[in-house]
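For this view, one protein chain was removed and the others were kept in their places.
Order as written gives the chain letters A, B and C; numbering starts at 1 within each chain.
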Amino acid sequence: MAVLNEEQTMLKDMVSQWVRDQMPVSVARGLYDHSGGGRRDAITGFDKDAYAEIAAMGWSGILAPEAHGGSDFGAFSLGFVLEELARTLSPLPLLSSAMIAVSALRLGGNAAQQSAWLTGLADGSIIGTLAVDEGAHHAPHALSLSAARVENGWRLDGIKRPVADGMGAGLFIVAARGDDGATLLLVPADTAGLTREPLDQIDARRPAMLRFDGVVLGDDAMLGQGEPLLSAILDRAYVGQAAELLGLATQAFETTLDYLKTRVQFGQLIGSFQALQHRASDMFGELQLTRSAVEAALAAIDADDPQLPSLASLAKAMANETAHRITCEMVQLHGGIGMTHEHDAGLYLKRSRVAEQAYGSSSFHRERWARLNGY
Amino acid sequence: MAVLNEEQTMLKDMVSQWVRDQMPVSVARGLYDHSGGGRRDAITGFDKDAYAEIAAMGWSGILAPEAHGGSDFGAFSLGFVLEELARTLSPLPLLSSAMIAVSALRLGGNAAQQSAWLTGLADGSIIGTLAVDEGAHHAPHALSLSAARVENGWRLDGIKRPVADGMGAGLFIVAARGDDGATLLLVPADTAGLTREPLDQIDARRPAMLRFDGVVLGDDAMLGQGEPLLSAILDRAYVGQAAELLGLATQAFETTLDYLKTRVQFGQLIGSFQALQHRASDMFGELQLTRSAVEAALAAIDADDPQLPSLASLAKAMANETAHRITCEMVQLHGGIGMTHEHDAGLYLKRSRVAEQAYGSSSFHRERWARLNGY
Amino acid sequence: MEDQQFRQEVRDWLSANFPPALTGVNGLIFQGDAHAAAASKDFQVWRKAMADKGWGTPTWDKAYGGAGLSTAQAKIIAQELSAIGAFNPIRSYGTMMLGPTLLEFGTEEQRLQHLPRISTHELRWCQGFSEPGAGSDLASLQMKCVDAGDHWVVSGQKIWTSGADQADWCFALVRTDTSVKHGGISFLLIDMTSPGVEARPIVLISGSTHFCEVFFNDVKVPKGNLVGAVNQGWNIAKRLLQFERSSLSEVKTDVTPLAPIAHAMLGTDAEGRIADADARARIVHNAMRHAAYLQTVRRFNEEARNGGPGNGVSTLKNLWSGIVQRRAELLVEVLGADGLGWSGNAYPADAREATRALLHSKAFSIYGGSYEIQNNITAKRSLGLPDR
Partner (left out) sequence: MEDQQFRQEVRDWLSANFPPALTGVNGLIFQGDAHAAAASKDFQVWRKAMADKGWGTPTWDKAYGGAGLSTAQAKIIAQELSAIGAFNPIRSYGTMMLGPTLLEFGTEEQRLQHLPRISTHELRWCQGFSEPGAGSDLASLQMKCVDAGDHWVVSGQKIWTSGADQADWCFALVRTDTSVKHGGISFLLIDMTSPGVEARPIVLISGSTHFCEVFFNDVKVPKGNLVGAVNQGWNIAKRLLQFERSSLSEVKTDVTPLAPIAHAMLGTDAEGRIADADARARIVHNAMRHAAYLQTVRRFNEEARNGGPGNGVSTLKNLWSGIVQRRAELLVEVLGADGLGWSGNAYPADAREATRALLHSKAFSIYGGSYEIQNNITAKRSLGLPDR
């Protein structure tokens, strides 16, 4: 990976160590019940205690300004934290809250809004998440949930789903359709008229379905309006999700590589079979492309690079495709054992499919990149 | 391949034997000059003497009715003749004349037209070809060459290129844009106002560029009007070209397989390397799909199957893709020697690229298939 | 003429005996599933009727519970079943795998003991071949079988045993000689109710519990349960795997077109095409390959009937698994977030089924000889490529 400075190296080592010690894949597995699906009682779909632990170490405040208790350490640093955590499928709302919600407040929030929310998001006492999707596909330019102007405020009606980490969130950043286009509103989870229910998803992460039934908000709930703000927030979501996919794919590859080095068939380590060696080498190449794309996009966030939209879509599309391919190969190369719920391969495959769809499929991002680059 | 009846088996054996004895790849190679391109003096781009020879054996009359000296043996039979001949890249106008031109006259011609032309096409004394394309891409629904109604006839203005085997053809079946859409006209090569010049193409087959400069034709030149006739003729072209690609790809594969069985590196026959074995096995699978698609489309012609348009595009798209892939692998697996003009691999690759574009690229046929099948 | 008469006879009998409520039902869902079978009175009626008639195993001798019919007649029965949306309720591991094996390698005593109860589906069989350390390299299996004088003693573990938790008997490969690899394997019939046998279902990533691990702890097996000679089991297994491969190539290959669901989920453009052009290109590509695959199955079958090469099963299997797996991924992609559900009414039932089907499809390139094994076979048998 890219060259890190001393502080970044320390942070990365600390994260790796913590993941190794505290966050084995078995934690993600614990969200599943015996039949391989989500556990009914694990309502939040993430590990609250572990999130409190990493928040205490400051990871939830990496992107937040120092004035609000953050370290203002930058998206690049938060990116490799997300990547490391995703290696073990860590069920944590760091992307939703520390990357996306914090970015939304930094990009759109006025001083009062930032004061009201950033400290809590940074110290992990509040979990924020973006509520943008409404149907089967990520379609931020075709919002249905309406934000109607009412006296001194707004009235919201409609649904949002799936909302990542929405069952444990205290703050929703809701993308709605206002009279002047996209409108972003801050909606505390306990607002009257807002109800939520968990979705039983294949990755056991249990995103929420939110129902807005005449939810009335004050003017102070308005974070901002217009496509540019929504796009800027989404670019952070795209890149953060890509970083998670990179971590997931990297670990899936390494676990598979370990298996190739230990599994014997026909009196040989299967990793000595040339056909498998070449497939592994090709996968390694895809991982290199993906890592470059993700790191370049993370750096572009910190550099306020005007190319960010293009770089973000490149990163997400590459990460989608590579994680897809490697999780398929992970199951295939493990053979029968990879088909069992007892083995990790299925967990990686299921989580990958969810993360591939989250914040835009490969089709979505290739189309976006193509338009941005004049194809 | 599909099960043949006794007569078909005899024909196929005869063709194979003739190709082996009379039509080695060196004949196609002879069309190239030392620098790897087309030879200036080989104006027709095909072997006239060899065509006379196979015509004498009746192959040019396989699709023609018995009343006109043909054997009416069917498209399926002509298909495997095309396939066998394409194995050695035989530079012969059998597809243009015996498949496409004969089909055009059978499908559209009145009794007088059939009498005038079919006997010559069947016995090989005349070579016919379809002049449909005008620019870089096959676009039969966007013709520019105009057929204007004049007294007792038609006036043609425009160009056609590339016209396969056009430098040696005696009859052009010209697809023009008339007032009522596509109009097909019979244009003898010596018609006043029609000029032709050879194109120096990578496969050294030297198709023609035709210029129609106020070419006036009588009413008897009109073969027919409307999309259905043009489409029906083109379906035969698609399938015939696919059969050639199948033959080309099959031989490219077998030649490569032979090399894998004889070339030694690192003290091993390279065909013993598992990575190459698996690639060869995958290619073999693609060849199977392609053979099935081509044979089914050929059979559909003989059965007047209403599914022919869909089956024809399936065959051409599959054949394009398989020939493309296998000719790439042919060069790659032969290594350095495959890069030399002296070796056959380059000839297969170049001929494949031409045949892939001829009568519609993979994109064209996938789009056509998709529309026909409701995608 | 006689064929035509027989066909009419079959039609008449079916119209009198096939319960119309079962029309179009997938017979396979009843395989090894005691609950579904028990739940269906119609199914039991139908199975009994077919068993009594001997038409579940139509070519077997009547002494073995069959109907003593010709292959041509058996085909007529299959065609007529299919024509009315019916199915063979007797079809099972017993009829497809063990039956042909006993007919070829078994003793008359073994045939009389087992075949009649297979032909009525009275006893269910499972296949004990794979072991944790012997997957693709099946012949490296280690399950011990020791001669204890008047009986065998079997110890070890099998895995990927379909329906072992529901099965009454198991035909297994066991090791009777550890000094040689292929030549030390024997073919043994084991009563699953014997003391020391324990079958544990394996939970798959799709949630299915169809496969089991089976543990054998000093299980006593009568001497007469060995099929063929001692240490000759590998030849029987190879033959039996041919039955398996040929039944694999009969797998239902027709699938619902993706077009309607893609139109619904991705929208259409002004010309009525799937609006997401990138997804459309991949869907169309897959659909065309699927169409060519169906043509290939037809061609191979036709060639096989006419004595063709018949060495294409490995190629077919790899094409099939590749195309079907890709299609399953595309369907879930098209479904988007709807295709990511595990349970609950928030997800349409069709979508949940598609998701499970995607997960299940990953096994297609693993079981019955993995993609890699099939390509090794193709390289050697079909292409004649050299060994290392």
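We adopt the following convention: a contact is a pair of C-beta atoms (placed from the backbone, for glycine too) under 8 Å apart; a residue touches a chain by one contact, two chains touch by 3 or more.
Because the structure is predicted, anything quoted here is derived from the model rather than measured.
Asker: Over the full complex, note down every shown chain the hidden chain is touching.
Answerer: Contacts of the omitted chain with visible chains: A, B, C.
Asker: In the full complex, which of B:30, B:335 or B:374 touches the chain missing from this view?
Answerer: B:335
Asker: Which one, B:236, B:291 or B:350, makes contact with the chain that was left out?
Answerer: Final answer for the missing-chain contact: B:350.
Asker: Across the whole complex, list the residues on subunit C that are touched by the chain not included here.
Answerer: Answer for subunit C: residues 277-278, 280-282, 284, 388 touch the chain left out.
Asker: List the residues of subunit A that touch the chain left out of this view.
Answerer: Per the touch rule, subunit A residues meeting the hidden chain are 1-3, 257, 260-261, 268-269, 271-274, 276-278, 280-282, 284-285, 288-293, 295-296, 314, 317-318, 366, 369-371, 373-375.
Asker: Identify the residues of subunit B touching the omitted chain, counting contacts across the whole complex.
Answerer: 34-38, 133, 135-138, 161-162, 197, 199-204, 209, 264-267, 273, 275-276, 324, 328, 331-332, 335-342, 345-346, 349-350, 353-354, 357, 361-363, 366-367
By definition in this document, only the chains that are shown with their structure count from here on.
Asker: With centres defined by CA atoms only, which chain is the most remote from subunit C?
Answerer: Result for the farthest chain: B.
Asker: Quick one: subunit B and subunit C, Cα centre-to-centre, how many Å?
Answerer: 44
Asker: Mind pulling the subunit B residues that touch 2 or more other chains?
Answerer: 273-274, 277-278
Asker: Could you list which residues of subunit C touch at least two other chains?
Answerer: Answer for subunit C, listing residues that touch two or more other chains: 372, 375.
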